[in-house]
Structure formats: C-alpha cells, structure tokens
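Quick one: this structure, given as structure tokens, is what I'll be asking you about.
For this depiction, one protein chain was excluded, whereas all remaining protein chains were kept in their positions.
Here is chain A:
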Amino acid sequence: MAGEKAAGEKKPGEKAAGEKKPGKKKPAEKKPAEQQAGQKEAGEKKKKVKKHHASRNPVLARGIGRYSRSAMYARKALYKRKYTAPETKIEKKKKEKPRATITKPVGGDKNGGSRVVKIRKMPRYYPTEDVPRKLLSHGKKPFCQHKRRLRASITPGTVLILLTGRHRGKRVVFLKQLATGLLLVTGPLVINRVPLRRAHQKFVIATSTKVDISGVKIPKHLTDAYFKKKRLRKPKHQEGEIFDTEKEKYEITEQRKSDQKAVDSQILARIKKVPQLRGYLRSTFCLSNGVYPHKLVF
C-alpha cells in the first residue's frame, strides 16, 4: 500500500513539475535575460524528469498507513487526474470493422427485391463429442510435393514399349517427364496412331534404342492440366436424361492437332535418319514360344 502510494505520488509530482516547467520554459525562451534560468530548468528536466511528492500517507507501523484507500483518493486528488491512454490508433483500427452483413438481390416478384444476409453465419451443427486433436506427424507430404523419380534407362528420345492401355504393345518415343511424374510420349501419330499422350513409368519397358531429340522444342503449355480428362457434371436431377452425360464422345480439339503437328514434324525428321526405325516404331511388341521376358535384353 505504501509502495502504491509512493508510486502514485510520483506521478502528481512529475506532472506538476512537468506542467510548471514547460510553462516556465516558454517565457524563459522568449526573454533572453532569463535564458540561463530556462536552461537550468531544462537541464534539471533532463536529469530529474519527475519531482515526486513525499508520501501523503504517514506510516503507523510497517505496512500500515494512517489513511484508508478512499481517504487517500481524496488526498491525492485522483478525482482530478484521470488519464486516458492515447487511443487514436486503436480507435482508428477499431473503426475498420469487417462487414458483418451484405444485401443481396432476390428474384421473383412480391419478394421485396433484396435481403440482408449475414456474411459470417453461426455454425449449423455442433458435434456431440469433441474430436481429439490429431498428433503431429512428420514426413507425410501431399502428392504435389512428392519426389518424382525417373529410371536411369529412360532419357529423352528413348523408344518405350507401352504395356497397358489401348496402345499396349506399341513402340513410342519418350519426350519428357511431366510435373506429376507421368511421361509425355508421342507415336509419332503418323507412324503408329499414338498421339501426344501421358504414360506411366511403371507400365512401360524402356528399350536401349534412342532417337536424338536434342534440338526438339516441346511447347511449354503441354502440362498435366492440358492432358487431364475433363468431366462436366451438372446433374439437374431431371428423371429423364440422367445417363446422357455431356462429352460422351471425346472430340479432338484443334489445339491438340496443331500441337501434335508441331512436335511430330521435328521428331519425324530425326526418325527418318535412322534406317528401319520407322518400321520398328510401326510394329508392335509381342511374345511367342521360347521368348522369355526375363532373358530378353531390351
């Protein structure tokens, strides 16, 4: 209590002294004769920032003061001194409240035209049991952050044998590995009807035959998003026509055709240089009697 009082008394002492000093300072600065006095006070202000009044609460015994809390309030004239913290910045920030509601137009006649809608709504469901917090795991990355590997035997220009899909058994030229790890591959189309397509590394045999694709420029827009299958689904829940989905038939877009031409023209030139390679790419791979894959050198 005494400690509090002493601290309290420091403040009035400071303020009084501070109020006096700037008051004195100004006339002192104006009058050159009293400059020295002004400088002295400025000097005093720098050294002694606050002049504290002695404790207005005489001590009866250690820890016990003469006056009560309310009496001290009156003696220290705290009713006069009410300080508010500088709030301008906070007030400004507080004023920038986010919008709570928004008015949206509503269709239909006799509906009043618009509604006032809350932007942040109350939850519509509170679970009866609290789900316990999951423990932290490490090293579990999402698919987009996985490490992509490529077999050392597969380099740009390698002839690959596709093993699955509608083009199984066909020999195809490898162009590059895409961001998801799939291999971009082309027939070329004129040779074996395999367009620019993605193939999975695991379902492919890499032969040791390579075509020199060093100068071939593959357009940069050929990414996974370009090749991804598109599925339009807007089920309007009409009983007739549920099975008539849009895009039953896949149609080759003009962009695909132009991209195919652009890439294939470069590759065909290089394929023609190697004798018999064109016929090789046209043929399909098959096993026959006495041919064992584990004994074959590809």
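By our rule, contacts are C-beta pairs under 8 Å (C-beta built on N, C-alpha and C of every residue); 3 or more make two chains touch, one makes a residue touch a chain; residues count from 1.
Please note the rule applied: contacts and distances are computed from a predicted model.
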item: Name of the absent chain as recorded in UniProt (options "Exosome complex component RRP43", "Large ribosomal subunit protein eL14", "Sorting nexin" or "AP-4 complex subunit epsilon"); value: "Large ribosomal subunit protein eL14"
item: Residue touching the undisplayed chain, where the options are A:Ser70, A:Gln145 or A:Ser208; value: A:Ser208
item: Sole residue of A:Ser70, A:Thr88 or A:Gln276 that reaches the chain not shown, by the stated touch rule; value: A:Gln276
item: Touch residues of chain A, complete complex, unshown partner; value: 159, 161, 171, 207-209, 276-277, 279-280, 283, 285, 295-298
